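The structure's right below; bear with me while I get my questions together.
Of the protein chains in this complex, all but one are displayed in their positions.
We just call them A and B in the order they show up, numbering each chain from 1.
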Amino acid sequence: MGLPLLEVKGLKAYYRTRAGEVKAVDGVSFSVEPKEIFGIAGESGCGKSTLGMALLRLVDPPCYVEAGDVLFDGVDLLELDAEGLRTIRWKRFSYIPQSSMNALNPVARIGSQIVDAIAAHEHLSEKEANKRVAPLLKGVGLAAECADMYPHELSGGMKQRAIIAMAMALGPQLILADEPTTALDVNVQRVVLQALAYLREAMGVSVILVTHDMAAQAEIADRLAIMYAGKIVEVGAVDDVFADPLHPYTQGLMSAIPSLAEKRQIKSIPGYPPNLLDPPPGCRFHPRCPVAVGRCREEQPELRSEARGRLVACHLVVE
Amino acid sequence: MSEPALLELKDLVKVYPVGGIFSRKRLRAVDNVSFTMPSDRATIATLAGESGSGKSTIARIVLGLIKPTSGEVRYKGRNLAELSRKGRLAYNKEVGAVFQDPYGTYNPFYKVDRIFSKAIKKFKLASSDADRDKLILHALSNVGLTPEEVLGRYPHQLSGGQRQRIMLARALLIGPSMIVADEPVSMIDASLRAGILNVVRDLRDKHGMSCLFITHDLSVARYLSDSIVILYRGRALERGSTDLVIEKPAHPYSQLLIGSVPLPDPKKRWKERIELDAKDLLEVAGPVAGCVFYERCPQAGEKCLKEMPPSVEVEHDHVVSCHQYS
Partner (left out) sequence: MGPSKTSLLLALRRVLAALVEFPKLGVGVAVLLTLIVLAGLASVLVPYDPTSMMRVPPDLPPSSQHLLGTDTLGRDVAAQLIHSIRQSLTIGAMAGSIGTLIGIVVGFMAGYKGGLVDSGLRTLIDVFLVIPMWPLMVVIASYVQFLTVPVMAGLLAAFSWPWPARAMRAQVMSLGQREFVNLAKLTNLNSFEIAFQEIMPNMLSYIGANFANAVAGAMMAEVGLEIIGLGPQNTTTLGLMLYWAMWRGALVRGITWWVFPPIVVLISVFISLHLINMGLDEVYNPRLRR
C-alpha cells in the first residue's frame, strides 16, 4: 500500500474578521492515495474552496491556517520555508482555481503562458520548454494549433483544458481542481471530466476534485468526502456513498438531485447552511437534521470509522 | 380550437452583426425557430441547449427586451411587434420574468422590499398599505419564505437561493399568465435547487401559470417540464413531449447531449470518451444551407450538407429535424 500521497490531519483555517472568527475549515482530516480521484463535495459556504487553498498555503489574510498538518509524501507543507514550498507547489502538487479560465492572460498566446509556467519553476531554455507544450495540449484533448491562439479565440471548455494543461506542465503527482466544470456546457463538461480521468489512468496523477456537482463526482471520483459547515461528515468509496449514504446530510443531498434517468420527487434540505461566525452548538447539521436527538445539540460528533469502511461523523450512525 | 395559443413563435430569426464596421459576418443567434405553448392548460415548456444555442436570446425576445430580425411572436394571438406602448405595459404584467443571476437582478442600493413595492405600484396591484402587505406575505409564503427572513434586508445579506425565491414571489405577486425563467437555478448550488424547482412546479400545478423554462441542464428539464425544444446554434433540432424526447431521442445531437449528462450514479458512467474538435463550437457561421449540426454529426450524409432537413413527426408529439427520418 505505501504512504498516502497526501495526508491532512486536523486542518483549521479561520478568517479573522472584525466580527469574530469565521471557522471556514474546522478540523478536517483525510488522505489521498496515488492514482485516485478524491472528490470533496458540499454546498457553497461549506469551506471546500478555502480547504483547497489552505492545502497549498494560498490563503491570504484575513484567512490564516490555525492548526493542522498537510503531509505531502511525508513532508509537512505547512512547515516548509518558501524555497521548499516552491519545489513542491506546482511541480508536484498543482492547483486549478475556480473560474481559472478567466485568469488567463488575455494578451499572451496559450503556448507562451504554458512556457511561462514551466520557466517559473524549472531552469529550462525556452526551446526546451516549448517542446513540452504540444504533448501537454494533446493530453487534454486540444489540438497543437491551440498553442498559437489567444484566450479569446478559445471557447470556455478549451480554456479550461488549457488551464489543466498548465497545471500538468511540470508533471505533478497531485492536482487540486476547484470547480473545474461550472459554467461549462454539458458536452464540454464531459470532455473536461474525461480529461481529468485520463490523467489518472494514463499518467498516474491523483486529482482532488472539489465540486458541488454530485453527478460529476459520480462520474469520475473514486472516493468521496462530503463537507458541511467546515467539517467533513462522511468519507467513503463513491459507489458506497451514493448507494447507501449514511450521514443525514448526505442522504439529504442525494434526494435533492434530479436524475435524467428517472423521474422522482426531489426535495431541498430545509433551512440554510449555518453562519460560520457562530455555528450551532454540537453537531453543526442538527438544526436541519430530520433525525437529530438531544445529544446532537450538545456534543460534536467525531469522524469515525464505520464497519463498512466508511468514515462518518454522526452520533446516530457510529456508536 | 378557436382559442389562440398562449405563446406562439413563428419562424423567429435574430441576426447579429459581428466583427468590425466593415465585417460582413453575421451571427444567426436564432434561426427560424417555431413552437407553441397551449392556452387550455398550464404547462412548463423547456428550451434546452448549450451556450450559443440561442435559448436566452429567444427568452429575451419573448420578454420584449430584444427585437427579432424577422418572424413573429404572438401572445394570445396578438403580435408582439404590433403592440402599442400601452399594450406593451399591459404585456409586462401578463408575462413575468425570472433571470439567471441572483446577484445581478437586484439593485444593490435598495432593500429587497423595493422589488415588491415597485411592482405593486407600477402594476397597480394594491390600493392600500394593508393590501400591499397582505399580497407580499401571501407571495412569500408560496415560495417558502417568511417576511421576517427577508424583508428589510439588502440583497447582499441574503443567499442566492433566497434571492431567486424572492424573484419567483415577485412573479407570483404580479399574477401573470406566463413566466419566462432563464436558467433560474444554474447559479444556485446543486443541493438547493430542488426547493426552487418545486416552486416553479407549484406555479403550474397550484396557480395555473405556464412557464417557459430555459436551461442547459437536461436533468432539470426532465424533472419539471411537459414539453421540450432542443436547440443547437439557433435551430430547433427536436421538440415534443419531454418524456418522449428524453427517453427516445431521435436527433443525433439530442442523443449526444443526453448521453453526456452525468448521472448521479457511479454505476452508470459514460462508456466512451468523446472527442470534440479543436474548433469546438466557436465558429461564427453565416447562414448554413444544410443541417447546422453537420460538422459534428456522426451520421451526417451528403444531403445534410446541402439541404435543410425537414421537420418530421416521428410519433405523436415528437418532431425532429433530420434527414434520417424523411
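Everything below uses one rule, namely that a residue touches a chain if its C-beta (ideal position, glycine included) is under 8 Å from a C-beta of that chain, and two chains touch if they have at least 3 such contacts.
Remember, it's a predicted structure, so these values are computed and weren't measured experimentally.
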{"item": "Left-out chain, listing which of the shown chains it touches", "value": "B"}
{"item": "Residue in contact with the excluded chain [from B:42, B:119, B:168 or B:292]", "value": "B:119"}
{"item": "Option touching the unshown chain, where B:27, B:44, B:63 or B:229 are the choices", "value": "B:63"}
{"item": "Residue of B:18, B:89, B:289 or B:305 touching the missing chain in the full complex", "value": "B:89"}
{"item": "Touch criterion as defined above, residue of B:35, B:75, B:106 or B:293 at the omitted chain", "value": "B:106"}
{"item": "Where the unshown chain meets subunit B, residue by residue", "value": "63-65, 89, 92-93, 97, 99, 101, 104-110, 118-119, 122-123"}
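Rule of thumb we're sticking to: only the chains that are shown with their structure count from here on.
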{"item": "Centroid distance [mean C-alpha coordinates] between subunit B and subunit A, Å", "value": "32"}
{"item": "Residues on subunit B engaged by subunit A in the complex (per definition of touch)", "value": "50-51, 159-162, 189-198, 216-220, 222-223, 243, 246, 256-258, 260-270, 273-276, 278, 280-282"}
{"item": "Complex contact set, residues of subunit A against subunit B", "value": "43-44, 141-143, 145-146, 153-158, 185-191, 193-194, 198, 212-216, 218-221, 238-239, 242-243, 252-261, 263, 266-269, 272"}
